[in-house]
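This report concerns only the one structure given below.
Removed: one protein chain of the complex. Kept in place: all other protein chains.
Moving on, here comes subunit A:
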Amino acid sequence: MSAPLLEVENLSIALSQGGKSYKAVEDVSFAIASGETLGLVGESGCGKSITALAVMGLLRQPLSLGGGRITLDGGDIHNLPPAKLRQLRGKRIAMIFQEPMTALNPLSTVGRQIAEMFVLHAGAGWSEATDRTVDALRQVHVPSPERRVKDFPHQLSGGMRQRVMIAIALACSPDLLIADEPTTALDVTVQAEIVDLMQELCAAKGTAILMISHDLGLVANMCRRVAVMYAGRIVEQQAADEIFERPQHPYTRGLIASLPRLGARIVHGRQRLQEISGVVPAITAFPAGCRFRPRCQRATDICQSNDPPPTPLPEDGLVRCHHHG
């Protein structure tokens, strides 16, 4: 792997609550090379989104950086003065959020909200920025962009709004795009369009993607590498095809088994979808030892007493389980 664009090393994120500090995310490490797409998968509440916010330098109380390093092109972004960090945001690292309904300012035209990017990062005046906004909307395949720039978010459909979000995020051709569940709130048919659009534009601009999703199927299709998060940790990281063929962690196996498969009923007869019993533990009550133990069918005594260390797998992979394989 070439020198990584983004490197996250032993990241931990602290959550302070009721005078106590908990680790919402612990010992998370991953790297993304230029133009690469990395998938980050896990159930709700496992720490994916706050990991993304940490990369953006946007953690706010009660969350704060607890330790570790986040480097972009070798430079630690959390040591940057705030003004420098701001210049990075939007220009070199951009982000798309899950809810296109609320992620746009309801009182501003979408044109203005895109144009802001050119004013902030390209030193453009408002009129020049507006011209470039029309181009930006055209790039994300919004029909009749000259008229749409004057529209307010509530006049657009969810898919159109997410296209606007993509236009905002990619306006300054960033090096890295963080997409936090960008299709979760959309109709299935629109989901595919949005994913295709993101991939097409990022490929054209050479933008790397950190794709965050709970949908392992989607991520496996999009990404070369996949990291699976559980309860604030990365429990498995492998190449996408490997993870489907040889999942190592019981949690990953559970995720794959719970994916519905087209045509399965014809081949195997009617079967229930597999589910992973239990729920993700709360940040304030992570179990001792392996955090997946209470839901794991392979759990033994060692899982309770010892936290499984990360075990390297071939080709840069790793798994965190006493009984992997």
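FYI, a residue touches a chain if its C-beta (ideal position, glycine included) is under 8 Å from a C-beta of that chain, and two chains touch if they have at least 3 such contacts; residues count from 1.
Here, contacts and distances are computed from a predicted model.
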Candidate names "Imelysin-like domain-containing protein", "Cytochrome c1", "Glutathione transport system permease protein GsiC" or "2Fe-2S ferredoxin-type domain-containing protein"; UniProt protein name, chain not shown: "Glutathione transport system permease protein GsiC"
Residue among A:Arg69, A:Arg86, A:Lys205 or A:His323 that touches the chain left out of view: A:Arg86
From A:Ile32, A:Ala103, A:Ala220 or A:Ala239, residue that would touch the chain that is not displayed: A:Ala103
Residues of subunit A (touch criterion as defined above) contacting the omitted chain: 56, 58, 83, 86-91, 94-95, 97, 99, 102-108, 116-117, 120-121, 152, 154-155, 165, 168
